[in-house]
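In this view, the complex is presented without one of its protein chains, the others remaining in place.
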Amino acid sequence: MLLEIKDLYVKYGNIEALHGISFHVNKGEIVTLIGSNGAGKTTTLHAITRVPPPEGSTVSGGDILYKGKSILKVPAHTIVSDYNIALAPEGRHIFGNLTVEENLKLATYSRPDDENQQKDYERVYDLFPKMAERRYQRSETLSGGEQQMLSVSRAIMTACNFILLDEPSMGLSPLLMYDMFRVLKQLNEEGMTILLIEQNANLALKFAHRGYVMDTGEIVAQGPSAELMNNPEVKKAYLGG
Amino acid sequence: QNIKIGFNIPLTGDIPKVGEESKFAGEMLLAEINGQGGLDVGGTKYKLEFIYEDNESKAESAVTAALKLIERDQVLAIVGPNSSKQAVPAGQVCNDNRTPMISPWSTNPDTTKDRPWVFRAAFLDPFQGPVAADFAIKTFKAEKAAVLYALANDYSKNLAEIFQADFNSKKGDGAVVAFESYGDKDQDFSAQLTKIISSNPDFIFLPNNYNEVALIVKQAHDLGWKGPFMGADAWGNSELMTLCGDDCKGHYFSTHYAAAGAKGATKEFIDKYNKLYGYQPADVAALTWDAINVVLAGIQNAGKITGDLRKDRKNIREGIAAIEEVKGITGNMKFDAEGDPIKCAVVVKINDAGEFEFTESVCP
Amino acid sequence: MSLLEIKSLTQQFGGLTAVSEFSTRFEGRELMGLIGPNGAGKTTVFNIVSGFYKPTKGKILFKGKQIDGLKPHRVTAMGIARTFQNIRLWHDMTLLDNILISQHYNLGYNLFDLFTRNRRYMENEKRMTSIAMELLEQLNLVQFKDEKPRNLPYGIQRKIEIARALSVKPDLLLLDEPAAGLNSSDVQDLIQLIRWIHNEFDIAIWMIEHQMAVVMSLCSWIQVIDFGKTIAEGTPDEIQNNPDVIKAYLGDDNI
Amino acid sequence: MLDSIFQNLFNALQWGSFYSLIALGYTLVYGVLRLINFAHGDIFMVGAYIAFFLAMFFLQGDGGLSGPVILAMVIPLTMILTSVCGVALERIAYRPLRRKGANRLYVVITALMCGLILENGNLAFLGASRKSFPELIDKVVYNIGSISMTNLKIGVILSSILVYFVLNAIISKTRIGMAMRGISYDKFAIPLMGIPIDTIIMVTFILGSSLAGLAGILFAMSYPVLDPFMGALIGWKAFIAAVVGGIGDIKGAFVGGFLLGIVEILAMAIFPSTFRDLIAFSILMIILVIKPTGLFGIAKSTKI
Partner (left out) sequence: MINTKKMSVPSLLFLLAAGTIIAAHFQLIDLYVQTVIMFIGVNIILSSSFNIINGYMGEFACGHAGFMAVGAYVTSVLNIMFFTNSKTFGQAIFAPELALYFFPVTMFIGGVAAAITGLLVAVPSFKTRDDYLAIITLAANFIIVSLFINMDVIGGARGFMGMKQIVFAMEDVAYIPWMLIWVFTFTYFTVFVIRRFVTSTYGKGIIAIHQDEIAAEIMSVNTNKMKLVAFMLSSGLAGLAGGLFAHILGYINPNSFGILKSTECLVMVYLGGMGSLSGSIIAAVIFTLLIEGLRFIIPAADTLLHLMPIIPDTFHLSQVLKWVIIPLILVILMQFRPEGLMGNRELSDFFPKLKKYYEFK
């Protein structure tokens, strides 16, 4: 097990958002978290990446183990620099005052300046030609979808072997969305582990190996994707019929 | 029973140094008189009690401080505020509430005008301005003068204007070839000085606070000025020499007293202050000392302390108004109908040892 | 006279042409879709129509009057309301206030009335409150009226944004990606809601959306733009099968 | 007339250098935290005092050190000690507030209060006497044509230019600089890039305060009268300069500082000096009305 969430409780102030959830992600897997709005998916990812208050929440119980070691107490930035876990956050959070290229460069802050880095630039620009085109544009003037691409590209550029994606397809055109999932699949085949949150549950389950279904802070169903897709309750509540 | 006297002084704000020196002068005098068993009024010895209120160099605070002293502390008289910005409104309050007040340092005529209860210890600008003009004409053979003053400081502005009018009237219109100003807390004067120097005056009149003087004189020298400066009483601070150093030597200013070569009580005061607080007292300390002495003389003149506050205050006011002459360390003084002192000014030279050396004395 | 007529609209940002020679028209109360790849200029078109940008070139007529160059609040007052790609509610005011403030186009009183709180003021405040309450009731949002949007679920926030836009009694409603971030079942609800609004309020709706399920089931006419230019338009069926559109935008969904 | 214009321009450059140096510190902190560090002017004052005490210490020591040697020691030491002061403020007063998610204006007000504490604390504990900064280097007056310059003034101008180029290189070229700019836009995402946010903020405060320290020494040498309130007004004005240049922008602060210096001095040179504030501030206001984001600032364009 690469990542293990054990009975995690999380609070915003006094309001509990996660009521003891447990799940795990194995090395090389694609796992998806699906569930209705406000179920606590984003909260889970933020807990893993240790986003501090006030933007974030506080863990009030349980543990998060990475390769068997607890990462609850480590400083936030070491999640990337030491543990190599990257997050493409909900709401994009790009650095609007920097150019596209500077955004990507900043993502390499904690990695050595080697040729792999160069390869990753190429890969990103290859994946999203728009990014190459807009390289020197201040990123805040990008269109919504372009910003989303930048956010995902940035997560890829941190060169982590474990990447968390929070609704990466939001605002992307269908074409790009499929392209992106193809690339993610390819990355996965090269050894990258992926934990994906996606509103489009159909797509997510098609893409992932395993899935967890969340509802109001709890995990209500889990299993291999195919199994979940055929689960009538999941179908009814989350797959739109 | 004690005799309570209030101090309305700027311990914080723009000019804390002024407040500090006033306070130190007060403490020194207090220790001296109480050390002798107190003040002798009509045969009884009364201990003195001084209450120091901070007016933050703000007009509104000076008013509340005055009221607090009058209403809460029930003082017999108030010394301060020092600068006119606070002394004018505080003077109003003291006058309205029938409490004698004496400002050691304020030079604005409005402070005492039509206010029978308000006095001051410093001479007024209309007297000092011409002293400077006359001296410069005589000593520098000056035909053309330049003035640099602090716009937001009414002391400086007033004096500058009076000097300008006087000099022009003596040497013809336009004899003041440059009349420049600077703002509150300014530190760079190069533009004004460039203007002044290019207008070729025979000397530069600087009716400014000593800390600014130090900067102005240095900067003028940087810009190539080699002529003389003439200053006013606000130069009269021991710190001037620490701040200004060699640059100020050889220049003149008019003031209340000359520290170097001072004799008698003046010397005693300076030495004692220096010993106690580690630096030479400025004119404001000396004026505060004199102001307190005026109040004490007024109390002694009143002849008795009745314990009825209103009556005592009235008696003290009459007592001060009736003063024949107080021998002050800044000169001997008596008061005219407005409550302004009639006293002499001296012109001092800053000699090569950096001392303020007596040059001449001008009496009204 | 058509409701809205856009004639060869062009918008440049520096050297970049975000929209070029774009034209369209609304005859009456249609429900039209505007789709296209990311960065094609869809939002920019909405921004120009709602008065946020002044177009480099082109003309927009609304109910026969020229509106390009007008300030946004004027455009809204004339009857064009919109929602945003990223939710922009006033998050720290109550839901009711959110709806009320949109009544600024028709306050009915002035500052003098305000300070004296005379009859005119009272009546108008009452009128606006009842408009707002009625709308909230129609949209089943009354129970949240004193809540702050920040504390409400994302789906509800989207709905509130639509409610707020409706409160200006628009003739044309612009929806910028209303389904973004909604999960599949919420999307179904949204489709119902938009259809219902279209009928109930009898207004024209113009919609940008990337989720084809929404666009195809709602819109009667769809326009596709790429690099700011119209590359296709037609009924949902025509669009879905147009090879240009598939190549530029729809793609194929095998992962 | 022409001579005096050149003389004035030279003076303005020197005076503007101080505005620039202080404005750079303002802008640096602002550029990262969107925090108007109103205590910056007072940190500058602290710098001047630290330099004073260091200089006195070395002068009184019996090493018999010469002025320039002392200066060479005082400069780095002052910069280090001043940045300790700046960092202390950040750690004690600003950071806890930031952590609690306070509105940035509350941090601004806290900074204002910290400035007051520094000023009045100095007054209360060092007394009201002003300090006179010793002359560490011999003044040389050069006359070129009829323009007088001193070695010190030339040094000040050169230092501020040098500082600008160094700082600009740090901000635009290095990763730390990029991270600094990133923080200003979105603090949330910074740790997600593997960037230790507190370290970057600390570096910012160290840089900013050491600049204030440097400005403090140079100022103390040029205007050798130190008092507790010496930083207040120049601080406000430098802030104005930074904003007029485009706050958060290094070039903006640099140019803004010189601009303010030139405007102030030329306003005095050309018009009666009593109108200086009136004219100078009217000009700045007009600049901002015409360019609402300052000379070099870029509007944070909001995507809708």
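Chains here go by letter, A, B, C and D, matching the order in which they are written, and residues are numbered from 1 within each.
Assume a residue touches a chain if its C-beta (ideal position, glycine included) is under 8 Å from a C-beta of that chain, and two chains touch if they have at least 3 such contacts.
Nothing here was measured: the structure is a model prediction, and the numbers come from that model.
One chain is not displayed; in the complete assembly it touches the shown chains B, C, D. When the missing chain is restored to the complex, the residue among C:90, C:154, C:201 or C:227 that touches it is C:90.
Against the chain not displayed here, subunit D makes contact via residues 30, 36, 93, 96-97, 100-103, 105-106, 108-110, 112-114, 116-117, 119-121, 123-124, 236, 239-240, 243-244, 247, 274-278, 281-282, 284-285, 288-289, 292-294, 297, 302, 304. Hidden from this view is one chain, which touches subunit B at 11-12, 16, 52-54, 56, 58-61, 63-65, 67-68, 70-72, 84-85, 88-89, 92-93, 96-97, 108, 110, 151-154, 157-158, 184.
Where subunit C meets the missing chain, the touching residues are 50-52, 71-73, 76-77, 81-82, 84, 88-93, 97, 100-105, 107, 109, 111, 114-115, 117, 121, 125, 128, 164-165, 168.
As a convention for this text, only the chains that are shown with their structure count from here on.
For subunit D, the chain with the farthest CA centroid is C.
One finds 73 Å separating the Cα centroids of subunit B and subunit C. Taking each chain's centre as the mean of its C-alpha atoms, subunit A lies 30 Å from subunit C.
Each of residues 43, 85-86 in subunit C touches at least two other chains. Looking at subunit B, one finds that none of its residues touch two or more other chains. Those residues of subunit B lying in contact with subunit D across their complex are 12, 14, 16-17, 19-21, 151, 180-188, 190-192, 194-195, 198, 211, 214-215, 218, 222-224, 239, 242-243, 245, 279. Remark: subunit A residues 34-38, 91, 130, 141-146, 148-149, 167, 170-179, 181-182, 185, 199-203, 206-207, 237-241 touch subunit C in the complex. Residue ranges of subunit A in contact with subunit D, taken from their complex: 49-55, 75-81, 86-87, 89, 93-98, 102, 105-107, 109-111, 138, 140-144, 147, 154-155, 158.
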